[in-house]
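All protein chains of the complex are present and in place, except for one that has been dropped.
Lettered A and B in written order, each chain numbered from 1.
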Amino acid sequence: MFTANSRARGAIGVIAVGAVLALAGCATTDPTGPAGPSEGSGDTIKIGSFQFPESEILGNIYALALEDAGFDVETTFNIGPRQATIPALEDGSINLIPEYNGNLMFFYDTEAEARSTEEVDAALAELVPEGFQVLDSSAAEDKDAYVVTQAKAEEFGLKEIGDLKKLEPLTLGANPQFGELGYGVPGLASVYGVTKVTFKSIEDYGGPDTVKALVDDAVQVADIYTTSPDLVAQKLLVLEDPENLIAAQNVLPLLNSDIYSDKLAEVLNKISAALTTDDLIELRDRVEGTEKAQASTAAKEWLVDKGLIK
Amino acid sequence: MDWAIANRELIFSLALTHVSLCVLPIVASFVLSIPIGWLANRRPWARTLIISAGSLLYTIPSLPLFVMLPYLLGTRITDATNILVALTIYAIAMMVRSASDALAAVPADAINAATAVGYSRWGRFWRVEFPLAGPVLLAGARVVSVSTIALASVGAIIGSANLGYLFTNGKQRDFLDEILIGIVATLVIALVFDLVLVLLGRILMPWNRATRVRRTRTAVA
Partner (left out) sequence: MQFFLDALLWLFDPANYVPGTQSPLPIQDRIGEHLLYTALSVAAAALIALPLGFFIGHTGRGRQFVIAFTGGMRAVPTLGLLMALFLIVGSTVPFTQAAFVASIVAFVILAIPSILAGAYAGIESVSPAAVDAARAIGMTELQILFRVEIPLSLPLIIGGIRASVLQVIATAVVASYISLGGIGAIISSGIGLNDNNRILGGAILVTVLALVIDGLFALLQRLTRTRGLDRADIDLRAQPVGLVTVTGSPVDEGKSNVHS
């Protein structure tokens, strides 16, 4: 009744499925990250990043430089906010991430008093838990900032954060954490006495949505980071912070002490020494502005430009 | 588009990850749903139970499931397993219904004839029921394939490095082209998978190449 044909067909079917499974098997060795060679033995550097372009750029800078120096590198970018990346560090999914000293300090100690770069670095050295460490901080800074449109600043005479009282009641737009952070809405009230604030949570960390909300007056003040190309492009004004509510935010590497080596430190410290705030602004402009360069491209060209890789 | 060409490596690597995330759920759902669907057909209560369970799982919205799984499975936050498991759950839930329907649609006459001729239950399943259920199974598999590929991109919100990254990154940078290219790439992959399945169907079921009869309604004179 059934000829050899059906057996042949069955065989083809099985081979096809087998081939497909094999393909799936091959490809799943590293499903969580683009680029990067396969998981090496010994100490693979697993680099993570936050879920915004600047962090991805920094992550790429670390990755490319370390690869160039001969390390085994894997990348898992765009993990999420610090509340997701720290657990990722703790459970070993990643072991290195570009961080910001001020916010990292506040993460470990919400009441921390340090504000200047030196103070924050010193405080951080004490606060980083057992098994982890930070390396040299860079001069490059990307601070949170209370930002208004220049038009509104002129209209109401806004120069510093305390002047926001003139706008009360007002709406503030920022990423979800800002509503609870020490230098966020609570700090705004306790340090500057601006209390009639409605908080609007916008998910993009001072990105296009936040800028648009500010420009459209959906919010009157927003938390936009100081390296954002939109500050210039959209005519925005960073309010001054005479009471030092907002701490320094220098870029620095946070890593699992297991992967520490002098060579690693050398590569990363060289990057930190070479990186400036203007560099960050320029890199972000390349990636987020009209050029829309890929983060890895911008990172690579910066490294080559500074003579850090060939 | 220029951007696509300039970034073809990135797009390709994302596509590869995307494919690798989808293949297992699609294949596993097909393989697993056949015995489950067969079971469902044996007894009415089994059918109700299995189909209801499938419906229930299917109704769970995608992002919440991606988010809940690490707590249920104890996996790491960035683990691709979360997305793999979620996609497989959805795929199986979809396919089980198809498989059950397909096996139920096999004409009773054919089954009776096979038994009369002397097939064992096992032989009858593999030689008669399964081939006759083939076309509907294939249709179900095609639906599962397309849906899984489209669904996988939602995982980019929790950091999965698949084509969905082009959507989140494009939005972050206000870059429409990137998003559109991501959509196109996803559609292309879905098309390729579909063609592969159709081809497999043609090879494995050559008896189905008869012309289709159109069901049209004609007014009675």
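The rule we apply is simple: a residue touches a chain if its C-beta (ideal position, glycine included) is under 8 Å from a C-beta of that chain, and two chains touch if they have at least 3 such contacts.
Owing to the predicted nature of the structure, the values given are computational and were not obtained by experimental measurement.
Per the touch definition above, the residue from A:Q83, A:N244, A:S261 or A:T276 contacting the chain not shown is A:Q83.
Considering the full assembly, A:N175 is the residue among A:T76, A:N175 or A:S272 that touches the omitted chain.
Touching residues on chain A toward the chain that is not drawn are 80-81, 83-84, 87, 175-177, 179-180, 198-203, 208-209, 212-213, 215-216, 218. In the full complex, the hidden chain is touched by chain B at residues 51, 55-56, 58-65, 67-68, 71, 90, 94, 97-98, 101-102, 105, 132, 135-136, 138-140, 142-143, 146-147, 149-151, 153-154, 156-158, 163-164, 166-168, 170-171, 174-176, 179-180, 182-183, 186-187, 190-191, 208, 210-213, 215-217, 219-220.
The rule we apply is simple: only the chains that are shown with their structure count from here on.
Chain centres here are Cα means. That of chain A falls 36 Å from that of chain B. Residues 3, 6-7, 10, 13-14, 16-17, 19-21, 23-24, 27, 76-80, 84, 127, 156, 158-161, 165, 168-169, 171-175, 177-178, 200, 203-204, 206 of chain B touch chain A in their complex.
Of all residues in chain A, only 2, 9-10, 12-13, 16-17, 20-21, 23-24, 26-28, 31-35, 48, 51-53, 76-80, 84, 87-88, 91-94, 204, 207-208, 287-288, 292, 294, 296 touch chain B in the complex they form.
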